[in-house]
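Pasting a structure below so you can have a look.
Note that this complex is displayed minus one protein chain, with the remaining chains in position.
And now, chain A:
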Amino acid sequence: MKLKQIFRAVVATLATLLVVSVAATAVPTKAHAATNNSSVSAIKKRGTIKIAVFGDLQPYGWVTKSGKRTGYDVYLARQIGKDLGVKVKFVQVNADSRVDALKSNKVDLVLANFTVTKERKQQVSFAKPYMKVSVGVVSKKSSPVTKASQLKGKKVIVTKGTTAEEYFTKHSNGVTLQKYDSKTQQFNALKNGRAKALADDNSYLFAWVKKHPTYTVGIKTIGPSQTISPAVKKGNTSLLNWTNKEITKLNKKGFFETNYNKNLKPYFGSDIKASDIIITNNK
């Protein structure tokens, strides 16, 4: 193809893309402002609620060998379905598709270990929290790291894009970060002795040290404490209010303790208490 033709094709493609995107931003909004397909009454009428969960995050949202979904988040999802009197349809999501799944009405509710952050709050609405999480630091039992000051001048392993990376980038205090792409890689690096310690969500580390008893979560929490909440599409006040009431009600019944004991406790070491993970004092 001649250069001129290539140029013409590129310009034409860009022009169409522009037209399509302008049309896309111009047409919308009023179409779905009119009907909220995810309101409590719409869900009840339909008889099913679509809930986004993880399929590969044991023990929060995963699938047993018989093909049944289970975990802390899934248990809560089933309870919500029961209390609404509707069937639950699970939609498996990845971490980075949780916001879009809500925005495009693929799901009514997200229960996929969704940590509340300022940035996410601008995109979706979070209900009352049902779990807390913060960054923890794991190290060898033989030379444990129990204070942040012990990390000065040392190497620390993190996974890219996690809250742990964000925290140590902001408050480095002489710490050198080693960044990896996946959980498997970062834990292998720790086992191979590439760094003094590893930082990640403590809820995840507690489960990991249970399997690797020569390591310990020396610092259980560092930096700000964050929470995990159900999320709904922005503007869906009907389901948001219902979910808030539901969480308060379940708290009174001690539901989250039962859920913790059933789904999380077996995966954690004995030094972890329910109060390290769950939130029980919601009013």
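Here, a contact is a pair of C-beta atoms (placed from the backbone, for glycine too) under 8 Å apart; a residue touches a chain by one contact, two chains touch by 3 or more; residues count from 1.
Following the convention adopted for this analysis, contacts and distances are computed from a predicted model.
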| item | value |
| --- | --- |
| Absent chain [UniProt protein name; select from "Polar amino acid ABC transporter inner membrane subunit", "Isoquinoline 1-oxidoreductase subunit beta", "FMN reductase" or "Glycine cleavage system H protein"] | "Polar amino acid ABC transporter inner membrane subunit" |
| Residue of A:D56, A:D83 or A:D271 in touch with the missing chain, whole complex considered | A:D56 |
| Sole residue of A:N94, A:Q185 or A:S225 that reaches the chain not shown, by the stated touch rule | A:N94 |
| Absent-chain interface as seen on chain A, which is shown | 9, 12-13, 16, 24-25, 27-28, 31-32, 55-58, 62-67, 91-94, 97, 100-101, 103-106, 184, 211 |
